[in-house]
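A short write-up of the structure that comes next.
Removed from the display is one protein chain of the complex; every other protein chain stays in position.
Each chain gets a letter, A, B and C, in the order it is written, and its residues are counted from 1.
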Amino acid sequence: MSSTFVGQTLRLSIFGQSHSEAIGMTLDGLPAGLPVDLDRLQSFLNRRAPGQNDWSTPRREEDRPEFLCGLKDGYTCGAPLTAVIHNTNTRPRDYSRLKITPRPGHADYTANMKYQGFQDYSGGGHFSGRLTAPLCIAGGILRQALEARGVTIDARIAAIAGLWDESPFTASVAEKAFPVTDDKVGERMRQAIQSARTEGDSVGGVIECVIRGLPAGLGNPMFDGIENQLARVVFAVPAVKGIEFGAGFAAAGMRGSENNDAFYVHDGSIETLTNNAGGILGGISDGMPITFRAAVKPTPSIARAQQSVNLETMEPETLSISGRHDPCIVPRAVPVIEAAAALAISDLLLGESSWN
Amino acid sequence: MSSTFVGQTLRLSIFGQSHSEAIGMTLDGLPAGLPVDLDRLQSFLNRRAPGQNDWSTPRREEDRPEFLCGLKDGYTCGAPLTAVIHNTNTRPRDYSRLKITPRPGHADYTANMKYQGFQDYSGGGHFSGRLTAPLCIAGGILRQALEARGVTIDARIAAIAGLWDESPFTASVAEKAFPVTDDKVGERMRQAIQSARTEGDSVGGVIECVIRGLPAGLGNPMFDGIENQLARVVFAVPAVKGIEFGAGFAAAGMRGSENNDAFYVHDGSIETLTNNAGGILGGISDGMPITFRAAVKPTPSIARAQQSVNLETMEPETLSISGRHDPCIVPRAVPVIEAAAALAISDLLLGESSWN
Amino acid sequence: MSSTFVGQTLRLSIFGQSHSEAIGMTLDGLPAGLPVDLDRLQSFLNRRAPGQNDWSTPRREEDRPEFLCGLKDGYTCGAPLTAVIHNTNTRPRDYSRLKITPRPGHADYTANMKYQGFQDYSGGGHFSGRLTAPLCIAGGILRQALEARGVTIDARIAAIAGLWDESPFTASVAEKAFPVTDDKVGERMRQAIQSARTEGDSVGGVIECVIRGLPAGLGNPMFDGIENQLARVVFAVPAVKGIEFGAGFAAAGMRGSENNDAFYVHDGSIETLTNNAGGILGGISDGMPITFRAAVKPTPSIARAQQSVNLETMEPETLSISGRHDPCIVPRAVPVIEAAAALAISDLLLGESSWN
Partner (left out) sequence: MSSTFVGQTLRLSIFGQSHSEAIGMTLDGLPAGLPVDLDRLQSFLNRRAPGQNDWSTPRREEDRPEFLCGLKDGYTCGAPLTAVIHNTNTRPRDYSRLKITPRPGHADYTANMKYQGFQDYSGGGHFSGRLTAPLCIAGGILRQALEARGVTIDARIAAIAGLWDESPFTASVAEKAFPVTDDKVGERMRQAIQSARTEGDSVGGVIECVIRGLPAGLGNPMFDGIENQLARVVFAVPAVKGIEFGAGFAAAGMRGSENNDAFYVHDGSIETLTNNAGGILGGISDGMPITFRAAVKPTPSIARAQQSVNLETMEPETLSISGRHDPCIVPRAVPVIEAAAALAISDLLLGESSWN
């Protein structure tokens, strides 16, 4: 439980700890015959990989997945697809103290309560952001398959440190090192990250995702609606504390006459003039782009002194985290959100059964 | 699929259409021996029931559940618990036109695409807000059982029409007809609802929920974290378009040093000075109250003229909805959010297995 | 849990106790637009209904389902389909003693241990064979839908009291009051039942089921193979203690050269000369009829004196069951097995996703 996504058709099992021998994933339920372009997959993974620039952790991992099974001559063969990434650049000594004195904002304390001291606390163990790499392997493969069906999934930085990219999100920014649409705002965001780093602090942000090319009529009412399914996977991404679809929380302040998306005919098919619904009505797609935003909290690991408690003595203790950490994980989380969305949307499409 | 919640231990099947003979629910997986106070359950259901005041639909339904099985002498007997509510006050004629001309903001169009004309469009069919009554039967029973274990679930109106109740949410407002903490803001909210009604329009809002009494160490990392589970059920409530935990989207604008909740010892146990995490770190409870907010869009059914399309002729058509509708569903949705939370939290508690 | 079938697409929730106000079922996940012939469904249910002849219990129930929702103008509407049967002819007094002195071969004792005295023991409660009626409602509807797709499901009595119907099972015997192929053997089976009844005893038997019309290539390896899925639902039928596919246990005594089904071409498509595999290789259909047999134990409720224990005094007690019981449930279980198979096979077909 917990680290296995159980969809209608797909099962994704993610495994590994920050400093275990390897991390990886098994994706089960894929149709046979899907081509997998490993170079494109590597490019996708590189968008998430650490150590590449000034806003991410200096820990450098190649993040080159080794495929153990499930592929044959470049195509999925119907059997579960397993890929692992061996952990090479680990510094277990950095973390030895964190079992006793939990880091604020981290899962150190809650893991200790749940696993009663048996957890692998080194580097955050199974709770490390490093575990988003296997999610990206699965998501990167599924995103390719979706694209071949005409469904695209693109995310961007919508905000960092309260600075918003208000420009319309019409084109992919996947090629950019800093994935915003408005590079001027992006430059200010990078400065905000740099300031936080200099001050031994961190900043959070918001990621926006748009899914294009889905037909109307996909999804379900109630518990298996598109919102439910996307939320279920997006909250699997560490640091996400909120999700909203279409106008989301802003819709709560609107009147019905503003928020309702009027129907009209465009090129012979039904569309809506606005997209406050984010492409979803009653849990079911209406044919417009599906849009959502995820709130990402600031990286909890900061150099500034913080107040904690020594769990052995139950005495207050001041903590200053010295490991290698991103002052802002939002840029690297952009492809992770795409991967999460690709998982939910692929399962939705595969689950669309027809009786005939 | 879709209308069955499949938790780890609990299964909730919700059935019925707005104008079918009955609506109801089956709750499976309950332990035997839980007392069910039917009077208290009725009080809970009455908080959601329509027709009681000036801000809700004049459609009056008694919403008195009839229990078919699963109870014996006032206690759960271990067998599935089924309750139905017969639909009595239906006016099917109100809706005959909506299959052809879908209402903006409603599931009329998406249901038509998914079910290809076979859906029961009358009164919104299975997509009607009326289907939250069975959810409240299940949630009301579970909320009683949770309370007996020391876990309380309370929701309130946090905002309507952009007006926020900023007062601390420390005490239940379940007894109030208009469930806010600050009645002065509540009065302004009611005026905003009345204005919208007068203008043939509607307003939305935000509901805040707090869950107290859970121990630290419940939940899971990744796909089965507390956020994932709560989001999965809360998005089953019609009109919810966003959810955030703790500081949520506001956390995205904070620095780590602000957002991280410092640990300290209080009365011999670990607590945090702030609760920006909403009681959840790494998907697992930290012992602080679990807090979340859900964004509720304005009721889509409004009297004001709206633009739609006649699906038969594909010609534009102006729609003015004349049925009985709430100008704001937020007050009635407050117990529904409590019910959804009770479902997720009960399953979480029941699923906490120990090997010994 | 337990009384909810969670398939890939279908969810079946069965509820009720032998003497509760009603029993029933909710079937969720059905495609919209399936026609449901209620007369044919009633005929199907009548095959299971009690009180019709000399080999079944004199308890007479009409078993007329009342549909609460999910149907519109004779077609499924995509919303969950719920039907209930009100219990009318109950004699709760018959059973009052069985909570204290459990009947051998029944679930009285195990239910008491699991539900710790809170179970509804009256008439066997949720464990009563009466709960197969809702399974037949679901299965009867699905069997119609399968038939419309060219898939037929037929079961017959293969053996009763050690007397076997060895004739080939090539044609449906659904129309027969006593569903065997060889009526001469059937007559001897009926005599064996009558003898058992006269002696205050009961007999068991074997039911054979054949599913025709499935294409090759359906199913999965490992945990979700056709055998796994069929076994999972067939063991939900009370009194079933074994299941075997194709040659089954007999295959265990064969040599590979006998048991392997040789491939050949027949009318342009691949078939096998024999069908020892029961139409399933590696969990996947090979295009031949799927065949299985289920072992049904003798009805545990017998008039003859049996040894039990008084759970309050822990003293031995002799029990002689005086209620109304079938001396052999095998004939009535034949449509129940068909219903169980229809559930598993429908979910299999609906779950067959294609990416394109």
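Note that in this section a contact is a pair of C-beta atoms (placed from the backbone, for glycine too) under 8 Å apart; a residue touches a chain by one contact, two chains touch by 3 or more.
Owing to the predicted nature of the structure, the values given are computational and were not obtained by experimental measurement.
Chemist: Since one chain has been left out of the picture, which residues of chain B touch it in the full complex?
Modeler: Contacting residues on chain B, toward the hidden partner: 8-9, 31, 34, 145, 149, 221, 349-356.
Chemist: For review purposes, identify every residue of chain A that touches the missing chain, sorted by number.
Modeler: Touch with the absent chain occurs at residues 1-4, 6, 9-11, 13-17, 20-24, 26, 28-29, 32-33, 66-70, 72, 75-82, 84, 111, 114-120, 125-126.
Chemist: Take the complete complex as the reference. Which residues in chain C touch the chain that isn't displayed?
Modeler: The missing chain touches chain C at positions 1-6, 8, 14, 102-107, 109-111, 113-114, 126-127, 131, 159, 161-162, 196, 201-206, 215-225, 227-228, 231-233, 235-236, 238, 240-249, 251-265, 268, 270, 272-273, 276-278, 280-287, 295-302, 304, 306-309, 311, 314-316, 351.
Keep this in mind: only the chains that are shown with their structure count from here on.
Chemist: For chain B, which other chain has the most distant CA centre?
Modeler: C
Chemist: On a C-alpha centroid basis, what's the spacing between chain B and chain C, in Å?
Modeler: 38
Chemist: Using Cα averages as centroids, what's the distance between chain A and chain C in whole Å?
Modeler: One centre to the other, that is 45 Å.
Chemist: Between chain A and chain B, tell me the centre distance in angstrom, where each centre is the average of that chain's C-alpha atoms.
Modeler: A distance of 26 Å separates the two centres.
Chemist: Would you pick out the residues of chain A that each touch at least 2 other chains?
Modeler: Counting only residues that touch two or more other chains, chain A contributes 8, 351.
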